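Here the complex is missing a single protein chain, while all its other protein chains stay put.
Letters A and B name the chains as they come in the text, with residue numbers starting at 1 for each one.
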Amino acid sequence: MNEVPSRANVVVIGAGIVGNCLVGHLARLGWRDMVLIDKGPLPNPGGSTGHASNFIFPTDHNKEMAVLTLESQRQYEEMGVNTTCGGIEVARTEARMEELRRRMTSAKAWGIEAKLLSPREVKEEVPFINEDIILGGFYTPSVSVVDSLRAGTIMREQAQEKEVLEVFANTEVLDLEVEPSPFKRPRIKAVVTDRGRIEADVVVIACGVWSPRIATMAGATIPLTPAVHQMADVGPIEILQKTGNEIAYPIVRDMDTFMYERQSAGSMEVGSYAHRPIFHRPDEIPSNAESALSPTELPLTQQDFDPQLEDALDLMGDILETAEIRYAINGLLSLTPDAMPVLGETVEIANLWSAAAVWIKEGPAIAQMVAEWMTYGYPHVCDPHGSDIARLYPHERTEHHIRARCGEHFNKTYGIVHPREQWATERGMNRSPFYPRQEALKAEFYDARGWERPQWYGVNKDLVVCYELETRPHEWDNRWWSSIISAEHLHMRDKVGMVDLSAFQIFDVQGPGVVDYIEKMTVNKCDRPVGSSIYTPVLTEGGGFRSDLTVLRLGDFHYRIVTGAFDGGRDEYWFRKNLPEDGSVQFSNMTSAICTLGVWGPNAQAMVSKLTDVDLSQQHFRYGKVKDVLIAGIPTTMFRVSYVGESGWEIYTSMQHGLQRWDALWEAGQQFDVRPVGMGVYGTTGRMEKGYLLMGAELESEYTPVEAGLARKGVKKADFIGKEAYLKARDEQPVAKICALTMDDHTDGTGVKRFPCGGNEPILTLDGDRIVDGKGRVSRVTSAGIGPSLGKFILFSYLPPKYAVAGTKLKVMYMNALFSVTVAGSTTLFDPENQRMKS
Amino acid sequence: MRILICIKRVPAPGAKIPLSDDGQEIDTTYLGFTTSPHEECAVEEAVRIVEKVGGETTVLTLGPPAAEEQLRYAVSVRANKAAHVVTDTTDWGPERTASALTQAIRSMEAKEGPFDMVFFGNESADSAGYQVGIRVATAMGRPIVNGIKEIEVGEGSVTARRQVDGGFEEYELNLPLMLGIKEGINLPRYPTMKGRLASRKLAVTPFETTAKCGGLSKIELFQPKEQTSNTVVLGHGPEAAAKVVDVLVDLGVM
Partner (left out) sequence: MSVVLVMVEHDRGALVPGALEALTFGRHLACDLGLSLHGVTIGSSADALAKQLGHYGAEVIHQAHHEILCDYGPQAWGETVAQLARSIEAAVIITTGTDSGNEVIANAAARMDLPMVANCTKLLPRQGLWELVRLRWGGSLLERASLDAPVKILTLAPNRFEATLEPGAGKTESFVPTLDPCLAQTVVRRRVVESKGISLASAPVVVSGGRGVKSAAGFAPLEELADLLGGAVGCSRVATNNGWRPHSDQVGQTGTRIAPQIYIACGISGAIQHWVGAMGAKHILAINTDPEANMVHKADYAIIGDLHEIIPAIVDAVRTAQN
């Protein structure tokens, strides 16, 4: 056996689609001295790539996945391993037809040619289908089948030809060595294999279903589970044999039965996501030698597949009935708790990267994304926040959680998933101290990465009548929504509301080096007097948004960072990673020590004043300031600010005082008609009326503060991450600007009023054409919601300058129908002078 | 023609057979199960004979409740009926197995008349005792020959051929008879989707048995020492051809 080199720049573990494409992309980006190892033989080491169905349906509602899939398809095509065959998603139910209309909308957004077919038109494309049981189909001519093993070989060999890569198959990783660091995370040091030890600067785990097992060797976590996807190859089938092709007929996805039928030369591959979720453990998967087929091609559990055979016969009985089942497996693939990949540097170990839970359809582009991330500090191909491994909190990294959530979403692989859909499992993990009161007030709880947050309160139902609010006529638009949200909004603007903000992620940074440190991390100047607050973008090196958050200066050497529940993991990772090596700044996560309550509305000042001697008037407690205040005997930190455009405070207290503070404020508020107000107002209606932008929606690494309208007049002297790019962006004419648009008419062609959900609906010209800016970014709805005080429905979208003019008439596509919209110009439609907040 | 085929459920292992920690059995956590290959061919042969001359095929297995999977598989490839001597999950020795099968066959024959032919596999893939069929035939006073790779059905008699080094031995047997079938007699068909669904509806006739353990008892299973040699790599690609000649000369085969 050949010995491995004793040193390498990068060791990539795993030679599936991801590992192979990764070394190819890294080679292109100039990396040298790379080693690729795999436990199995080449070209098929026995992982999930080896048995993948290899087809690509490009349309995805999720932008990140759509971009990565389209880019991957382009790369497969470039490699000459992409065979276009077309694909049809068929509907057996009316609900599915509605979903297909939604898919038409997403296809339009990403520029994918697609059309809806009648059952007869489906039959013309797929003559052996039983058109009697379907209502229609969503046809995508560009659906393709790829040769993923060949693609992997090509990418690997490209790196070898550049003489920057050594490849070792049949090489098992025995251990990962790490090196401790006094003030920071441990860092990866070496990979120990059965052919020797390799010291490496960077190690990437691209081991698919084995990734968690390898990560554990270093003390890191890669949260995924191996799960079964059943498939069978049935044949021979004459009509398919006659084509003489690997694939000649479109692939059919029988969406309502969670199955697909894909021609594979003379036979049909029938796959299913309909069976019960079947999970395995990464450290129990058999070795290559112990497997009858391969480690990830386990024996079919026939009883799980039998019902699917019947469904397949219903749809294609003519050809399938007499076809022989020649190969059938429980194929293993990787599932994560939220069904997105797990990419990026691991949070536990520096320079140890994860590139896992990736499907064939997105493999090459994800490899490119990770390669760029490693090279430039953040990807260029698209914003990775949905795939960033750091997004997952500790409780989301446990087998318990992974199995519960994957068990819930496995059967939704082909499901109809609402953009606002809530999880049923693993609820109640994180509750604020106010939870019992909220339950009593009939809170409708939504999950925010473990936190239970009231979206609205059932007790406020009376306000709906009071404000004469209507419900939405279409069930889909009404789903996971309530007109109580609008009622709470209006009441808050009229009186006062209490909002639970305990899911805020709070990090304290302290120490002699803290000013330099915080300035390095943020765009806006943070070296301001104690008691100041700074809202600031956090940028990537490329000048795009990595985050946006609020920094409070609590002391000369003490800052508090406040960020959202959906971003806490990624932000904590980033702030910890950039801590100075010398230990001059200490980082502590205070989230579970502090609970937060927002009190806002015209009566807020009067209400809180009842409980304190401190003068809360604007003259003495100005907007944006932070003060320690005793409220009903409870020490609190009050921060005068608002995300909903009203006068009031975020009030921080130690967790143990939380319930007492709620009760005190609640009691004091009774005479002012205080109401509990949910996140529906805070996150959507209030925010959107004020034009406040949201990380992960409007704010992404693909856009700059200039484009988002968040560039301030001056630029601070101190250096900060992304400054160079930021200065450049300020000098350039932006090719897109964030805009608010309002819907002119909600009525669709069938006379039903529709209300977009804010799921990437494309903004179109009056001719119905896509709008693409000078950097190739499409104009699409990033947030959507009612502005109850405006009486208008608001959409946010980036638009090229020529459209970003108030009064411009455009269209939005929703559920495959076009609606007229008008550009409102500035995003702040309600109280643009901010008089209410500062009064 | 009424044909009975006795089949055995066995694991389908890869290149290395994993064992349970106590060495009592194969660790089948990640293994599928199949019909022992000789018997899979026996089922196919019986089905082909019946397709040609008419009649009925019955599959009989002795094994744990899960062995029903193999009966259903046989029916999915066109066997007609199935019977099951249900045992515990332990591996039964050849004497006890033969005795239990004999009981079941006698009871089936008492009800529905004799089987013209009973097929066994030459030996099972896992325990390979080479004797169950012979014991059953001896107990029932029927002729039996093993290693059969060709069958021709005549009037009241059968010509069976067995492969030996350099050719075939031919036997002529009168019905009723029993045969030990060897893989290679045919290439078994795969189940069709329709066949698979039909097999789900199959009613399996259960049998109980009073058969006693024989004199051979398993103590434990273990892996043989792995045989790896110090491989001499003669070279890479066609350039190594000359060295092959040297080796062949050295070994005296040239």
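Quick note on the criterion: a residue touches a chain if its C-beta (ideal position, glycine included) is under 8 Å from a C-beta of that chain, and two chains touch if they have at least 3 such contacts.
All values derive from a computational prediction rather than experimental measurement.
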Inset, instruction - Could you tell which one of B:Thr28, B:Gln163 or B:Thr205 touches the chain left off the display? - result: B:Gln163
Inset, instruction - Have a look at A:Pro41, A:Gly80, A:Pro127 or A:Pro635 and name the one touching the chain we're not showing. - result: A:Pro41
Legend entry - Full-complex contact with the absent chain, from B:Gly54, B:Gly113, B:Gly156 or B:Gly237: B:Gly237
Legend entry - Hidden partner interface residues of chain A, rising order: 1, 41-42, 169-170, 289
Inset, instruction - Provide the residue numbers of chain B that touch the chain removed from this figure. - result: 13-17, 19, 26, 37-38, 93-95, 98, 122-123, 125-131, 134-135, 137-139, 143-147, 161, 163-174, 180, 182-184, 187, 214-224, 227-229, 231-242, 244-245, 247-249, 251-254
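The definition used in the following text is that only the chains that are shown with their structure count from here on.
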Legend entry - Averaged-CA centre spacing for the pair chain B and chain A, given as whole angstrom: 54
Legend entry - Residues on chain A engaged by chain B in the complex (per definition of touch): 234, 284-293, 298-300, 302, 306, 309-310, 312-313, 320-326
Inset, instruction - Provide the residue numbers of chain B that touch chain A in the complex, in ascending order. - result: 12-18, 29-33, 69, 189-194, 196-197, 200
